[in-house]
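Step one of this worksheet: look at the structure below.
One protein chain omitted, others in place.
In order of appearance the chains are A, B and C, and numbering begins at 1 in each one.
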Amino acid sequence: MTTNLTRPPGQRVPATAPALEVRGLVKHYPGVKALDGVDLVVRRNEVLGLAGENGAGKSTLLKALVGLVRPDAGEIWVRGEKVRLGSIADAADHGIGMVFQEQSLVPNLTAAENIVLGSEGPGVRHGIYRWNTMRRLAQEQLDKIGSHIDPLARTDSLSFADRQMVEIAKVLRIEERTSHPPVIILDEPTSVLESKEIETLFTQVRRLREFASVVFVSHRLDEVLDVCDRVAVLRGGRSVGEVPAADAAPAELHRMMIGSTGSDDHYHGAAAERPDEPRPRLVVRGLSGRTFRDVDLDVHAGEIVGIVGVHGSGREDVCRALFGAEPTTAGEVVLDGARLDLSGTRAACAAGIGYVPAERKTEGMVGPMSVADNMTLTKQGSRCTGPVVRPRKQAKLVDRWIERLSIRTPDRGTAIQRLSGGNQQKVVLARWLVAGDVRLLLLDHPTRGLDVGARSEVYRLLRELAGQGVAMVLLADSLEEAIGMSDRIVVMSDGRATTEVAAPADGKPTPLDLVKEMV
Amino acid sequence: MTSPADADLEVVHARRPRPRRGVSLRDAGPPVALVVVFGIFAALSPGFRTLSNVQNVLDAAAVLTVVTCGITFVLMMGSIDLSAPGIMGASAIAVALLVANNRNDNDYGLLGVVLAVLLGAGLGCLSGLALVTLKVPSFMTTLGISAVGLGVATLMFAGVQPNVSDRMLAGLAVERFLGLAHLTWIAFACVLVGWLVQRYSRLGRYAFAIGGAEEVLALSGVRVAPYKVAVFTMAGAFYGLAGVMVTSQLGAGLVQAGRGYDFSAIAAAVVGGTLLIGGRGGILHSAVGVLLVTVLTNGLVQVGVSPYWQGGVQGLIVVAAVAAAVIPQRRRNQVTK
Amino acid sequence: MKFTSRHTAAAIGVTLAAATLTGCTEEVGGGGPAAAAGACDPADITLVGQVRNESNPYEAAWLDGGDTFAEQVGLTQQRLTYDGDSTRQQEQISQLLAGDTECLVMNVLPNGDSDTPPIVEGAEEAGAYLVTQWNKPADLNVTDYDHWLSHITYDGVESGRQIGDALAEAIGGSGGVIALQGVLDTGAAKDRFAGFEESLAANPEVELLDDQTANFSRAEALEVTKTLLTKHGEDIEGIWAANDDMALGALEALEQAGRTDVAVVGIDAVPDALTAIEEGTMTATVSSDGPWQGGIGLAIGYCVATGELAVEDIADEDRAWFAEQFLIDQDNVADFVSPEITESDFACDNLFSRSQGAMS
Partner (left out) sequence: MSTPAVTEPAVAGPPVTGRAVAGRRLTSFMPVIALVVLLAALTVADPGFLTLNSLTAAARTSAPLVVLAAGATLVVLCGGIDLSIAALCSLATVFFALWLPDLGGLTTVAVVAATAAIGAAQGVAHVLLRIPSFIVTLGGLSIFSAIALVISDAGPIRVVDRDVTHWLTLYVGGVVPMAFVVALLVVVVVSLVLRSTPLESWIRATGYSESAARLAGAPVDVVKVAAFTVSGACAGLAAIMLVSRNFSGSPTMADNLLLPAVAAIVVGGTAITGGHGSLWRSLAGALVVTLLRVGLPIVGVPSAYEQILYGAIIVAAVALTLDRSKVQIIK
């Protein structure tokens, strides 16, 4: 499978030299070998997919390509010449640019400024802004990708999808720095996009291929195969091979990634057995708030109800409202027969409701604090006797859950921000389980930014909880995920729950069915 | 599945929040407050609504305005600056010693003023450097620089009050143009310059951006440190100028020239809507804030509020003003530091 | 958290120790009280002068006077300033008294009346020789202590009245005036204003339009005067200021308002004020001789410390006394422009020559 990875430079004809070539790249961090001799070739005008589990070295490799990480060994060749990339600017000068996983735009500047940020060129003369030039430059970029954003709009007033367009336009600026076709790296561009926005993104990517090479990184193998020409797979800091996207199946890629057979299992078998109760565990009637109007919703014990909807359908806010984190104007919520107090998060926690926020880094966890503290932050009772904390009690509890969820961490005292995304998410989940009193879990994109392995572990965990009778509301990362995980799917649009689709194990709807309902 | 895709795109676009270009409505609070407060005092006290008193208010606002111009940029970056008292003291003494005075036979006139402002800029630059090189929070670096400035001032003071005999400098406070002291016009000029910097200079825009998302600038290949230092330097220059203005008002160089200006400037900026978290507000906001604060001080004396109470009433109104600005945008789970 | 846990342990230790020891708590000051009339070798005497700050001409001159005396006796004076911060003054004093107090002589300007008692008691406990000036609570008697040698001040009531009368005369016996008060928490400010009120009573035609405090500060005086000028306008014919700095601030305000017809009086005779009087922009001030004050305090302490003068021999009226002062106006200003110190002022047998009688 690895055909043309390393050729002695002599034999290469510069004209056909690949746009970007990486040879034997090595990077050590204290304790771990992030890159262990990676080889990679990006041809001209192709979209190369880069797949690999978290920790496979993807992010390190990308950082090396844009000069944020200096490799310990190995070479980077751009269009047949060996280069040393010391900084983002260096990389840009060689025509390499990257769209970062978390969007890297300054919210309070105009789109135009963000696009030219750092390389204003004629936009700034002697430190003085020339807004018209600035606007013109930005417009040129936006035209390239056929976007109709007002260049002088404040970035934080744009929709998420538009912001991503701005981001791509920004990266395309590197064309101005080099005469050659640029190499654009997209790191997890879809992780926070709604399915429709993803479609537009893909059209952009295909458009980019006309005049640039693209490296496309995503955890969603189906996407990768959908948009890419070739897919290169990393494992344990090594390149383990590459396949043409045309004739590859997700399963095959997945096997290469984790090194063994196993499937990216969205679709579970028979729905978990659950004691059928007469009345649902959660009953929502006529719930209204800023972005949603009289939403009705029933969730039974042990049932997973997915809510799908396009960007702005208000489903996130419904989720937060149920947790008391978003004000409501009308409606009532009943949990196991008891009317729920929506005034604040405390009440919700006390009632046995758990919430896994979409923004893990800023809302889900307290980065600098230890795994143990993060896990016991909510259910203090689990580690205290009376008001007093019992370190030993806490230690035992935490260690049990670390083991039970097989959380990979040096020890319970490690700051959670040092763990990989999947393990962080497990800790956040464990937070609601330690007390064993959770009755309803609200999951807002619980698998966002997780790799295939971590994701299937989360799936397994959720399923297990459902089996134990925990009711769940799931805002899935993708339609497939929603369909696969849910027993029922509620479709929201314009802040209303429009329809409800049953999704039993033996009669799953297709994505298309849902999309029809969503618009 | 392209047909539904396109269909859905319309939906998304239709729902996209309208891009904001100019000033948003939430910035309207302070000016309204200013008008209201002014109206109240005008109604209460005949002495307040006289033209001469309006001039008096504007003149009284001059120095604070200049200080606030400087501090605004620092606040926009999300940093904080307490160095005004020290820097103003230093430049006040310096200018008094450089122009014609009773202590030595210097007579550099305008050059002296420039030098004093440069001294201020230098001290400001120091706190900026300490921030970026030692990685010490601006709160402390500026606090330290303030002490240093006072020390330098005391050194130059050397026990004998330097009195300004320089016509030009003394004239700034006395001579009037269109009914306003020259100092007041200088203050106006500073606001204008500040606004231009904020709107049209890379420095100003980057200061704004640093407050918005510092790490992003780094990712875009922008070296942030120099701009931070530059902003603190510019702020220092403004304080230096303010020190000169105080000297011209008092006709003598005082070490205490800047006492209390640090917090009142911050208060003014914040009342105007330049929040401490950075990335919001601007020179014009701050200017409004300064007027609001000055009108209060003046009005309270005019309506005869006991001097003891004046501070308290001001504090109350500052809090109220901010509350009025904040409450409409209150959200659950909102972070307030 | 290692840091925390270890220190928790440490501190618990300390506190336990404390708890056990509280049984035998006792009072301990600095060194034990020394003899009232010292027999110190002049060489081991430490001279300390403490004022608010050196950035005030009058107080800087005060410290210089102290240096002059120190040179006379071949010593050096330790110059302390507390930046008008009562807390800081106390902290410095107690730190000072914690050192070697055997032959310590302090000439202190307390920040306010209320700051004098702790200083006095500290000195008394530590056995250091103390002379205070200006501020002292009326009910605190120097004679009750034997290390608090003397308290020197000027008759604030007197000076307040003198300049009040001068002001009244300057505006032709009738008209509206405003008053700028000093730091309200000081005897000086209170007395001077009391004196002014006496003078007002004596000149019924003079009307006090407004009185505000400007805390002895030139800058504050400028702002306050500005506002009062717009408030009362032409009615103001004279400005009474509790010290020269404020008077000078007022002068600036007048100049900026383009008013030349207003008479201004102050107290302290700082150089700027004297020039102002020479130029005729200011009407009158009252002399208070900073350099002399800086020297005399140390001199008294020095004489006692060396034993040349025993505390018992200091007459009671010399334990708390008014120093002589003169009203300075355009006629006699020339004589005061450069106050010179004569060694004889500080001779141990001539210490109280400038006394104008005991404090009433």
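What to note about this one:
Quick note on the criterion: a residue touches a chain if its C-beta (ideal position, glycine included) is under 8 Å from a C-beta of that chain, and two chains touch if they have at least 3 such contacts.
Note that the structure is predicted; figures quoted are calculated from it, not measured.
Although it is left out of the displayed model, the omitted chain contacts the following shown chains in the full complex: A, B, C. Among B:148, B:168, B:196 or B:303, the one in contact with the hidden chain is B:148. The residue from A:170, A:235, A:300 or A:431 that touches the chain not shown here is A:431. Between the chain not shown and the residues A:118, A:421 or A:453, the one that touches is A:421. Of the listed positions B:164, B:181 or B:218, the one in contact with the omitted chain in the full complex is B:218.
Within chain B, the residues in touch with the undisplayed chain are 77-80, 82, 86, 130-131, 134-141, 143-148, 150-152, 154-155, 213-216, 218-219, 263, 266-267, 270, 275-278, 306, 308-316, 318-319, 322-323, 326-327, 330, 333-337. Counting over the whole complex, chain A has residues 29-32, 34, 54-55, 59-60, 63, 68, 100-105, 107, 323, 325, 345-346, 348-350, 355, 357, 361-369, 373-374, 376-378, 380, 383-384, 387-389, 410, 414, 417-421, 431 touching the chain that is not drawn.
One chain is missing from the display, and on chain C it is touched by residues 2-4, 7-8, 11-12, 14-15, 17-18, 21-22, 24-28, 30-31, 53-54, 78-81, 83, 85-88, 90-92, 94-100, 112-115, 117-118, 121, 137, 184-185, 213.
In the analysis below, only the chains that are shown with their structure count from here on.
Taken chain by chain, the contacts run in an open path, each chain touching the next and the two ends left apart. Relative to the whole-protein C-alpha centroid, the nearest chain centroid is that of B.
Inter-chain contacts peak for the pair A-B, counting C-beta pairs in contact.
Centroid distances from chain A, each centroid being the mean of CA atoms, peak for C.
Centre to centre, using the average C-alpha position, chain A and chain B are separated by 42 Å.
Centroids of chain A and chain C (each the mean of its C-alpha atoms) stand 71 Å apart. Residue positions of chain C touching 2 or more other chains: none. Residues of chain A found to touch two or more other chains are absent. Touching chain B in their complex are the following residues of chain A: 87-89, 92, 100, 104-110, 113, 117-120, 124, 127-129, 131, 149-150, 152-154, 157-159, 161-162, 170, 194, 196-197, 199-200, 310-312, 320, 324-327, 344-345, 493, 511-512, 515-516, 518-519.
Chain C meets chain B in the complex at residues 53-55, 57, 60-61, 63-64, 212-213, 217-219, 222-223, 226-228, 230-231, 248-249, 252, 255-256, 258, 270-272, 275. Those residues of chain B whose C-beta lies close enough to touch chain C in the complex are 47, 50, 52-53, 56, 59-60, 102, 153-154, 157-161, 163, 173-174, 181, 246, 249-252, 254-257, 259, 298, 301-302, 307.
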